[in-house]
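Yeah, one chain of the complex is gone here, protein chain that is, but the others are all in their spots.
And then subunit A:
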């Protein structure tokens, strides 16, 4: 069983509040190598906030993060990257006015021995990675702004792959994509799993992620309702967790589970 191994990520008892509102309250989630965990919940359930703590965009008020069993200090996105954590945001966070290669290497540009940007080498590598990911992609010279949502998403994913991410966070990865591109991302996630990368999928739509995920963790009002293996529960049961906080028998309840009277 996977539970015997050291988890890749363990977030324990994380809390954060904004102006008195507990956006995340005593939440714990974990992730094992080669595993896809879907983090589900309504808009405003706290899932994006929780994961932004892992990616370094927010700083937690309390709780701890363990990476490979060791306590990790993540205070900004740079720290997160040091631990191999890469995030693909739902707002398609790419730099709009530079080209695909520049986006792939943003923040970690390849440079020539003279310290100048090695654009040609970056473009070569970008063509290689994008070729694997999205063979139809040819618009390497244009700013990312000119690309479609799916193409921009593939640039964002390619960026994560390029830097050997061990932990990938995908926030609504397919929300902006058409059906064909969604299928492409699904294929890609399976490939990444085989490479031993742990993936957090964040979504408010269970249909997007249920078939891709090994486990689901459901959040409601900032608290974790419960965790379950996707093979043990049905979509309807998970929906019950999302909407009412009702935990099915085979799931492990969390602090946010509906209190049975």
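Keep this in mind: a residue touches a chain if its C-beta (ideal position, glycine included) is under 8 Å from a C-beta of that chain, and two chains touch if they have at least 3 such contacts; residues count from 1.
Everything that follows uses one rule, which is that contacts and distances are computed from a predicted model.
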{"item": "Hidden chain of the complex, named as in its UniProt record, picked from \"LutB/LldF family L-lactate oxidation iron-sulfur protein\", \"Two component transcriptional regulator, LuxR family\", \"Xylose transport system permease protein XylH\" or \"Membrane protein\"", "value": "\"Xylose transport system permease protein XylH\""}
{"item": "Touching the absent chain when the full complex is considered, from A:66, A:93, A:175 or A:258", "value": "A:93"}
{"item": "Residue of A:5, A:59, A:108 or A:132 touching the missing chain in the full complex", "value": "A:108"}
{"item": "Chain not shown: contacting residue from A:66, A:117 or A:258", "value": "A:117"}
{"item": "Touch residues of subunit A, complete complex, unshown partner", "value": "55, 57, 77-78, 81, 87, 89, 91, 93-98, 102, 106-109, 111, 115-117, 120-121, 123-124, 127, 138, 143, 145"}
